[in-house]
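Note that one protein chain is taken out, while the other chains of the complex remain in position.
Note that the chains are named A and B in the order they appear, and that numbering of residues resets to 1 at the start of each chain.
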Amino acid sequence: MTLLRLILERLLTTLITLFGVAVIVFVVIRVVPGNPIAMMLPPGATDADIDRLKALYGLDKSIAQQFLIWFGNVLHGDFGTSITTRQPVLSLVLDRLPATLELSVMALVIAVVIGVTLAILGTRLRGHRAEAGIDVANGIGLSVPDFLWGLALILLFGVIWPVFQISGRVSPRLELPFTSQFYLFESILRLRFDLTADLLSHMFMPALALALPLAAIISQLLKQSLKETVNLDYSVLARTKGYSETRVILSEALPNSILPTLTLVGVQFTFLIGGTIIVERLFSYEGLGNMAIDAVVNRDLPLIQGIVILFAILFTFVNLTVDMTYAVLNPKLRHA
Amino acid sequence: MSGFLEIRGLSARLAGTGQRLLRAVDISLPAGSVRGLVGESGAGKSMIGKAVLGVLPKAVEIVEGEILLDGQDLLKVPPAERRRLIGAKAALIPQDPLTALNPSRRIGPQITDRLVDILGWEKARAASRALEVLAEVSIPEPERVMRLYPHELSGGMRQRILIASAFAAEPKLIVADEPTTALDVTVQKQILKLISALQARHGTALLFVTHDLGVVSKVCDTLSVLYAGKVVEDTTVERFFAAPQHPYSRALLAATPRHTDPAASLQPVPQAVIDAAMAEIAAADAAWSAHG
Partner (left out) sequence: MLDGRGLIRRRAGARLWLSGLWLTVFVLAAVLAPLISPQDPLAQDLMLERLPPAWVAGSEPGYWLGTDSLGRDVLSRIIYGAQVALAVALVAGLATCLIGSALGLVAGFYRGWADRIISRIVDIWMAFPPVLFAILLIAVLGTGLTSVILAIVIIDWTRFCRVVRAETLNQSKMDYVHSAKVAGFTRLRTLLSEILPNVLPVIVALLTLEMGIAVIVEAILSFVNLSISTDQPTWGGMIAEGRTSIHQAWWVLVFPLIALFFTVLSFAQFGEGLRERFDPVLR
């Protein structure tokens, strides 16, 4: 019962948040000084032409009216038409979403692997010099954002020791047999591991840049929690049973430290997804973020709206998932 | 006769400050017998239990001495082997049942893990053994309880599970670290009876750490009185309660409520006794420093 109520409450606040996002995006965009209509017109267009176009995009009505019409359409899945490409925003955005999702998930996996490994290592070596080394690495990882990591990686592994691709999502010379935009996923399903390797080689640098700050956060939080847990009574009891220190950390402390870390990592994962925007730009990776920057530069209002709202949905969805996972995994809540 | 557990001349200190925690402690525990370790908090009684089980905090440094478990000096064995040795031959009944069970693991695996991972039993055999010991400590519906999480059980239930878990591997030695302190008075008696009965049935040697002389009189055969990390009296329970030898022991006894005479007023340990005990210890320390 409590779990169900929790879910409903969270769903409701999520909807309110998304509505707020929609209002703000709409308002911000309506005050853009540059006139997008002017850019669309051929030279020598008349005032009548301008009015016709304005009517076509609904720009001749009051802001409140415009919002209601637009919001009503959005609820039906109609995000309007891109001004630059003249294609439906929804299909444009959904076309790019898989690339960004694959990148984000890859980054998350890298961050978890690095973060958890360092946390366990740091706990195992607590009190040693190596722990201080891990702390310093965490401090640097936390302080330097993904944008700078991306640039540093471009220099290191793109130029000085060029082992990875630093531009694009896939080598342009390759023939792609894919029917979906989930290239990486589909390449594995089709057993085309040559393509998987090429995709990974392109994805690894931007994913690592996104992952490093999150890895540092995971490592720091988890280590802190593990160091407390390995001194608790049940860990001591496990030691008297004959278990090694590593085993105590892995099977007694880790299960209890994962949950508190998980909730904090949830918010951080949304930051990671937000970071894809500039990191995709940096690595010319053809995802949502790259498209978003182009949309802003081109003043493509409907496209900007669509992308921002999609990101907001993504963020709130991640937070919701984390909350639910927490509720389901926590034995105390589950059996309450 | 040499005991199953023999501690000889064990001295320990705090790594940072060098403060002495244990001073040449000798303890002998024959197989199947029960020894109480008595003293105020900070006297070092828990420290001895931890040293025997190899779980001293990192800040504690053993300076000299031997801990012989079944004839093998634990302090001379490499750490990995020491852990296995202790895991196979000894077990702990912890103080606080609320914190000694891992909250995110089910009860069953917390009993069987040692049997499977350390002793190499097959899973089915370990599970049936767990059911057996749970029945022995009168846990109703043991099959169901094995699938529960700790927070779904009462404190008394959890302590019985921890006792069952300690006896599951048929250890020759059990260290009970104040196993009743955290429980309600009514439950305390049941738990003490249970530990006594199991100890007698299995013939386990039991090192019983407690500050409660009433408990000692019910459970133990012999006892060691600790003061400031030193054994000031090593005697049998009968002799102790009949005629304690050391002044500190006498004072401790006077400060303990007698169940037979609840109206008798309690005497705090007199300052003179403490001063005398401290002088004795200072002299021992001086001698120790001289030869070390």
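The definition used in the following text is that a contact is a pair of C-beta atoms (placed from the backbone, for glycine too) under 8 Å apart; a residue touches a chain by one contact, two chains touch by 3 or more.
Just so it is clear, the model here is predicted, and its values are computed rather than measured.
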Option from A:Gly80, A:Gly289 or A:Pro302 whose C-beta touches the chain left out: A:Gly289
Residue touching the undisplayed chain, where the options are A:Leu3, A:Ile63, A:Val109 or A:Ala152: A:Ala152
Omitted-chain contact residue, chosen from A:Val89, A:Val170 or A:Ile307: A:Ile307
Interface with the undisplayed chain - residues on chain A: 13, 16-18, 20-21, 24, 28-29, 31-34, 127, 132, 135, 139-140, 142-145, 147-148, 151-152, 154-155, 158-159, 267, 270-271, 273-275, 277-278, 281-282, 289, 292-293, 296-297, 299, 304, 307-308, 311-312, 315-316
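The working rule: only the chains that are shown with their structure count from here on.
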Chain A and chain B, separation of their C-alpha mean positions in angstrom: 53
Interface residues, chain B side, partner chain A - complex: 53-55, 58, 80, 83-84, 86-88, 90-92, 94-96, 99-105, 113-114, 117-118, 149, 151-152, 162, 175
Chain A to chain B touching residues, read off their complex: 127, 232-234, 236-244, 247, 252, 255-256, 259, 331-332, 335
